[in-house]
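Left out: one protein chain. Kept in place: all the others.
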């Protein structure tokens, strides 16, 4: 930490702060500048909220942390990219870009199986579908729950595609883990710390969506929560952040892909469907995500979008998805990857 | 709903949409304008995501909802202000402005009792203190849990002050309800819908903090979740939203108080401590909240802020809190209320 | 500046940076920590973009500025509040809170004089009215220009109220200065640096509105532009920032008033009309602004809001303004000020 003293802070103020820093177990290293004094506090600063609270002490202007607050998720301990094998042959973080596709909600056995077969034909490698649905309104469809999980399993049996599905509460983590190959944490639960701890004790890979208004740093701290429980297989998923712009549902932050490559060894997936909220922007943003270096895509596909029980306006039809996949393959090759 | 057709939409497109609207059970009411056709869909539009998905149909430009999506929380069914009696004599939504104060975390019996006695002397009417703590880092102090609840209860016995404390997961809602007089839902859980349903089945008043990046409409939808389960005693708490400005921790949205007066009958509390993140802005923002018409304040007070285990830099000392309360009383009187 | 080296930066990287810092004319002060090296660069860091560019050098993690970038606007050189006398007896920054009121646009002599007389009766001390109008659409009314200035002057003659009016381009700064008692810089021009320099050479006080998405720091830097030209009479005006919330036109950042009290000696005015965009939120926000410590208010008043040529939905009628002023006086007294 760097403690910046106010211009004109008294000698006594400075000495007091130095004493407090030592009491907290840090080595003190002052810099007496031309306009003000700056004090370095040397030692591991993770989990030390107390140094920050020195801001309330007389003479202190502000307190600036230096170290990154995450360890397991960061690149300081592990430099090479983490590869996460979901099922044999389906690996996130390798040369091949994985494509997760499927409807927002599981609605019926026919709907999920028809979608699964279509997306498989076009080259998707993982099936998504919500059995537990976080909905803004209590009057909206809330998901088929266990029945939906059974339908997903049947679709997996017929197509061989592994399954990604969301879990919203601790009490069903075990149940969902029995069906899912990837457990998804939704954007509204990115800082549901008890849920993070619970999936951290599961042995299934976790797909962690970025919170609507969470910084990349907070996102990595949430990955750290999961990893600190022993589950190191975390896949990050950018799905748009909330801004003032209203012509898209959210604002897709593709530069996050680039920042994450520098900050973490974990693989990164992009979800253009939730990010833009309109089916006609999904193809462009999928190609852009690949070019930016994403390790995977998550795309909503529904056989009849305008009959979907949720998120119809952001779903692709199977033919549109097929067309997108053909273009995606070319862009992937252009940057030395495959799909 | 209003469905706006594209300029130049074909007669067939328009007829198709009209048919679909009727299929969904709505009455069709078209307006043929000079530049384009606009179609009104008449009927209750709550929970009807399908109309929205018409955006994917040929010839449709966009779909505009007309009705408010909330019923119980809105003013259409209930015009007069809801009064919520926490314990006899402590009522939110009446003439008296209630002040909730106390430390971020319960740290020890001495700390919580000392604080409780101090804030009571200055006129606070409810004690706050976290036993379960949502922390961004897994390496930060996570709360004393049940032990913390016991300490709060002891502080209540000594001072008579009712207790407000946070619950973070369904599995402890019952436990926390035994101790708390107000159950608090934190900002990160505003859209943890399973938790909302769980506290909706409790008989204790719920203080629902606004999510970091949630609109007022979404906030009222979350109140609706709780109310739809039967618990109508929801107190809304504005605590700052996330913006680009970094000189405060969040941006306190005081106009939300004014908007909520128009939109809902539920009482509204303001938390300037979390909103600003700096103790020296709390007094100004407390007085402003009262002048804006808030029904209560929530303020962090700690006997020794720079020794606090969490949020020290935004906590007031008891003497500063006392000085604030004296000023608050005068502003309350100026607008015809009391504290 | 503090230069933070990467963990594992080589000795050579560190030495290179130290050499460069010295070349730029700073004293080097390294801190060798347990995990990484941090280098202090001692010297005046204002206007020194080069140190920041060290971020591109090998081994550097990031560069953190310590000093505030503004001098004249900051409190380090001047602690006591600046008082700005607009005309004899109308002073911003003293005990009395000044109220600027009037229509968005000057529309006719009758309209501006009728408004001026009404607001004066209610206690406003300055008349506002736009003769040059920044409008989002080229097809909207753009202002009466010089004719509008003449009408303002006539209203001043009849009521004695000094005039605040906006200037949008350098070429009319002199013309506007002949009529106006306060020159207003609008939110879209807060970083129109050539315009800032031009009004910096005027001898009239400048009311500088905060940019739609500008930080408090950038705002003070814009004040610094004006002051650096010799015009020290800058009044800051908070008028709402752009956020994701859509139930108000912008989000009024009242905590800015509190932050500015700590950061600058310049007086601060609040404009709740543009901030909220709805007449029914203006009274609450005006009272809140006073309680927060604002030195003035700017409020849109129009004799017939629904006939206004611009911004009708955020204008108060004279009777509503009168009622607001009565309440404002009480709140001002409650905090030891007057109106």
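Chains here go by letter, A, B and C, matching the order in which they are written, and residues are numbered from 1 within each.
Here, contacts are C-beta pairs under 8 Å (C-beta built on N, C-alpha and C of every residue); 3 or more make two chains touch, one makes a residue touch a chain.
On a predicted model such as this, the values are computed, not experimentally measured, just so you know.
Contact with the undisplayed chain is limited, among A:177, A:229, A:243 or A:317, to A:243. Interface with the hidden chain, as seen from chain C, comprises residues 20, 46-47, 49-50, 52-57, 69-70, 134-141, 168-171, 188-189, 191-195, 197, 212-214, 218, 221, 224-225, 228, 242, 278-279, 305-313, 315. Touch with the hidden chain on the side of chain A covers residues 213, 215-217, 241, 243-248, 251-259, 261-263, 275-276, 280-281, 284-285, 287-293, 327, 330-331, 333-335.
Although one chain is not shown, part of chain B still touches it, namely residues 2, 4, 7, 29, 31, 33-36, 38, 40, 42-44, 64, 66-67, 76, 213, 242-244, 246.
In this text, only the chains that are shown with their structure count from here on.
Chain B and chain C carry the same sequence, and matching their CA atoms takes a turn of 180 degrees, rounded to a multiple of 5.
Relative to chain B, the chain whose mean Cα position lies farthest away is C.
Mean C-alpha position of chain A lies 38 Å from that of chain C.
Measuring from the averaged C-alpha position of chain B to that of chain C gives a distance of 30 Å.
Remark: chain A and chain B have CA centroids separated by 26 Å (rounded to whole angstrom).
Contact of a single residue of chain B with at least two other chains is seen at positions 213.
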